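Below: one structure in C-alpha cells.
Shown here: the complex without one of its protein chains, the others still in place.
Read from first to last, the chains carry the letters A, B and C; within each, the first residue is number 1.
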Amino acid sequence: MPRLAYLGPEGTFTEEALRTLAPDAERLPCANVSAALDAARQGEADGAVVPLENSLEGGITTTLDELAWGRQLLIVAELLLPVEFSLLVRPGTRMRDIKRVFTHPAAITQCRGFTARELPEAVVVAAPSTAAAAQEVALPGSPYDAAIAARIAGDNYGLVELVANVGDRSDTVTRFVRVARPGPLPAPTGADRTSLVAFLSDDHPGALLEMLTEFSVRGVNLTRIESRPTGDGIGRYFFHFDLEGHVSDARVGEAVSGLHRVSSEVRFLGSYPRADGLTPQVKRGTSDSDFAEAASWLARIRAGQV
Amino acid sequence: MPRLAYLGPEGTFTEEALRTLAPDAERLPCANVSAALDAARQGEADGAVVPLENSLEGGITTTLDELAWGRQLLIVAELLLPVEFSLLVRPGTRMRDIKRVFTHPAAITQCRGFTARELPEAVVVAAPSTAAAAQEVALPGSPYDAAIAARIAGDNYGLVELVANVGDRSDTVTRFVRVARPGPLPAPTGADRTSLVAFLSDDHPGALLEMLTEFSVRGVNLTRIESRPTGDGIGRYFFHFDLEGHVSDARVGEAVSGLHRVSSEVRFLGSYPRADGLTPQVKRGTSDSDFAEAASWLARIRAGQV
Amino acid sequence: MPRLAYLGPEGTFTEEALRTLAPDAERLPCANVSAALDAARQGEADGAVVPLENSLEGGITTTLDELAWGRQLLIVAELLLPVEFSLLVRPGTRMRDIKRVFTHPAAITQCRGFTARELPEAVVVAAPSTAAAAQEVALPGSPYDAAIAARIAGDNYGLVELVANVGDRSDTVTRFVRVARPGPLPAPTGADRTSLVAFLSDDHPGALLEMLTEFSVRGVNLTRIESRPTGDGIGRYFFHFDLEGHVSDARVGEAVSGLHRVSSEVRFLGSYPRADGLTPQVKRGTSDSDFAEAASWLARIRAGQV
Partner (left out) sequence: MPRLAYLGPEGTFTEEALRTLAPDAERLPCANVSAALDAARQGEADGAVVPLENSLEGGITTTLDELAWGRQLLIVAELLLPVEFSLLVRPGTRMRDIKRVFTHPAAITQCRGFTARELPEAVVVAAPSTAAAAQEVALPGSPYDAAIAARIAGDNYGLVELVANVGDRSDTVTRFVRVARPGPLPAPTGADRTSLVAFLSDDHPGALLEMLTEFSVRGVNLTRIESRPTGDGIGRYFFHFDLEGHVSDARVGEAVSGLHRVSSEVRFLGSYPRADGLTPQVKRGTSDSDFAEAASWLARIRAGQV
C-alpha cells in the first residue's frame, strides 16, 4: 500500500484527486505543496499528489516552480477534476450573519460574482487552502463566519453547506498530478503526455521560436506552454511544456534531444498516460516506423550502399 | 493634479511606485487590483497604478486577467521597483514572541528561507496585501504577531522594523504600470514598449509558432510572453506579449496587424516608454524608412512603373 | 493590330503560341529570345512572345536571365502549349538514309529514346531552334538529313513528316509568356499569377528560408521557384518566383514589399491571368477584406481608440 503525500488538510480538492488516482493509498496530508513534494523527495512518502493547473487560474505556480527547481521528481499520472465550491458555515449561521469569509485566493477569484452579489458587505480574506479555511472557520471563536471550500471539507470539520456551487463558472477543472522519485517510466499507452521544463540558452530574440521549431519539425504537438520567471530579473523566463506522446516515441525523443542541445538546460518531468485518453495525430513521416526506416536508410548511405 | 487609484492600503509597494511615477498625483487607495482598475474605468480616478509582474513570482495574474478581460484600459507608463521586505511588529514584540506571521502569499514564497531559519515554529498566514497585513497586525487584539511588508507600511501603521531585508534574494524587482482610460498614446521616444493580448484563432498545433512568426518576420522582438488560461477548460490559453517598439513604428504596426488578422482576438494594451530606456536593435529592412520606401516601391509596381 | 516579336523563324512552337495568344497580331520573327525581347524593349515591336519553362527541361535559362538582367519588361499573359515533335525530312528521304539529325538541344534530350531506338547510327547535332533546324535541312546541300521540329515547321520549309510524335513523353508542355514594355498591369481576374526575381541580401545561411517565410506568413503560395547563378562565382544565386495572386491583392502586395525590404533587390515581372484558371485558396486572415479590416483596426489603436 503506497503512502502518498498531498496538499492537506483533509477535505481539500487534492485529497479528492488522491482518492481517485490511488484509492488504496495511505494518505499523508501536508501543509502546502512544497511540504508534500518534500515528503516524496525525502522518502517519508512514496510519492505525492499536487495540483498543477486550473482551467480558470492557470498554472499553480508553487507546483510549477517546485518541479522546475527542487530535487527532481517525475510525474507518473494525471487527473482532471471538476472543482465545485460551497459556502460552508458553522451550524446556525445565516447569510445575514456573514461578515468575514475565509478561503483560498483562487477561490476568491472564482467566486467573485457570488460574493459581490450575495455578500456585498462581507470581507473576503485569503487562506492557505480551502480546507484550511474550513478548518479555521470550524474553530470556536474564529474571526471568520464562513469558508468557501469543497463540500467534503465541511463534512470533515463539522460545517454545514449553506449554498452549493458558488463558483462563477460551473465547468472549472483542476489538473492534478501524481509524482514519484525518479525510476522506470510508466509504459507508453499510445495516449501519453510528456512534461518538461526548458531554459533559454540565452535571451536572443527568437529563442522561443527556435524551441517551438524543435517540436514542430518533428511533428510533436504542444498541449501546454507556460512561462515562468527565472528569478534573475524582469524579462528572463523559463518554460513549462506539455507534449503529446511518450519520450520513448522516436519523434518525442528526437525533439527533446534537440531541445536539450539548443537550450541551456532541459529538465524532464515525466511521460505518463493522458487523463483524457486522446491519441495524437501522427504527422506523415514521424511515426516510430518512419524513424526506424530512416535510421536504416541513413546507415546504408553512410556505408555507401545507395 | 491627477487622481490615481492604486493597490492599497497606504504603505504598499504599489504606493511607492505611484509616488515615483506621479509624485504630484492625488492617491486613491483601493482594496485590490480589480478595485483600483475599476476606479480608473468608472472615472472615480484618472488612472491607476498596479503591479504587472515580479522577477521572482512572475505575472501578477489578477492584473493580467483584468487587463485582458475587463473594460479596456491602456498602459501609459511603467516602473521597475526593487522590492525589500521587512519583518514588522508592534513595539515590544521580540523574535521569540512571534507565533503567527501575516503577509501576502508572494512574500510568503519570497521570504521562505528567512521564516524557516529564524521562525521555524511560527505559522505564516496569507494576507490580501503586505500593507493589509501590517494594518491588521497593528490592531489591538490581532491574532498575528508580525507582518512581512515594506518598511513604509510599518511607518504608516505604527509598527517597528524588527528585521530588515528578510527576502531570500536581494535583487527582486517588481514591474508596475500606470494605466488610463483609452486616449491619445504616449508619443514614441525611440525606447518604447508595446503590450498586447492575443487569443489563438483555434487550438491547432503550431498556432503559437504562427503568432511568433508574425513578429519575427518583421524583426519585432518580444520582451515577455506569458500564457494564461482562457477559463474554457484545461489546455486553452491566451497570451500576453510585450514587444520592443511603439505601435506607431511601421514594423510594429504591420506585425500587430498581422497578428490581428490570424488571431481570433488581439487586444492592444498600450505603447509607452520603457523603464530601462533600452533602444531596440532594428533589423535590416525593418526601419520606418525601409517600410516607407517599400510602400512607394509597391505603389509604383502596382501602377506598372517598374 | 499589335506587332509582336517572337523566337523564330516561322514554324517554331513559339509562333504557335503567339498565334494562340494574339491571333490578330503582326508577327516579327527573331533569331533568338534575346533578339525578340530587344525588339520589344526598343519599340520595334509592341511586345514579344517567348518560352519561359518546359515541363521536361525546366526553365528556359535565356529567357529567365534576360528578364532578370536586361531592361525591364512585364509579363502580361501566359499560355501552356503541348509540344509535339516530328521527324521532318526532304521529300524522298527514308529512315535508312538518315545519318545526321539536326534539332534544338532540348529536343535532343526529349527525343533520346526515339533516336537511340530508331536511328542508333545517326549523329544528332544541336541547332539554335527546332525551326532553324528545319530551315537548314531544307537547304539544298545541307549536311543534315533530318530535323526534329514542330510539324508546322515542315510545312513552312517544304519538308515532309516522316514520323510523328517522336518525343519520349506525350505530355510535354511548354509555358510561353507575352511580355510588354512597362505600363498598366492586366486587371485582376481572381485567378492570377505574379512573377518576380529576388536577389539575396547576402549569402547568410537561412536567407532563402527568410524569403520563403515572407510569403508563407501572408498566406501567399508559390507555384514555381527557380535558382539561377548571379554570375559572381559558384554558390551565389538569385531566384525566380511565381506566386498565386495579383500584386494588387493585399496579401501579395505586403509579401512582395516584405521581400523588397529584406532582399538586396526585387524585380517585379508582372501580374497576369493564369493560363490554368485556377483560383487560389485564400488562408484565413489573408483576404483583401481581412487586410482592410486590420488596417482600420491599426489606425484606431494608434489613435488610442480601443
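FYI, a residue touches a chain if its C-beta (ideal position, glycine included) is under 8 Å from a C-beta of that chain, and two chains touch if they have at least 3 such contacts.
All of these numbers come straight from a predicted model, not from anything done at the bench.
Within the full complex, the chain left out of the display is in contact with A, C. Considering the whole complex, the residue from C:Thr20, C:Gln42 or C:Ser227 that touches the absent chain is C:Ser227. When the missing chain is restored to the complex, the residue among C:Cys30, C:Ala48, C:Leu88 or C:Ala127 that touches it is C:Ala127.
Think of the hidden chain as still there; on chain A it touches residues 72, 74, 182-185, 201, 210, 213-214, 217-218, 247-248, 253-254, 256-258, 260-262, 267-268, 284-286, 290-291, 293-295, 297-298, 301-306.
Mapped onto chain C, the footprint of the missing chain covers residues 34, 53-58, 61-62, 80, 105, 109, 112, 125-128, 143, 169, 171-173, 175, 205-206, 208-209, 212-213, 216, 221-229, 231-237.
Heads up, the rule we're going with is that only the chains that are shown with their structure count from here on.
If you sketch which chains touch which, the chains link end to end in a single open path, with no loop closing it. One simple way to say how far apart two chains are is to compare their mean CA positions; for chain A and chain C this gives 59 Å.
Chain B has residues 213 in contact with two or more other chains.
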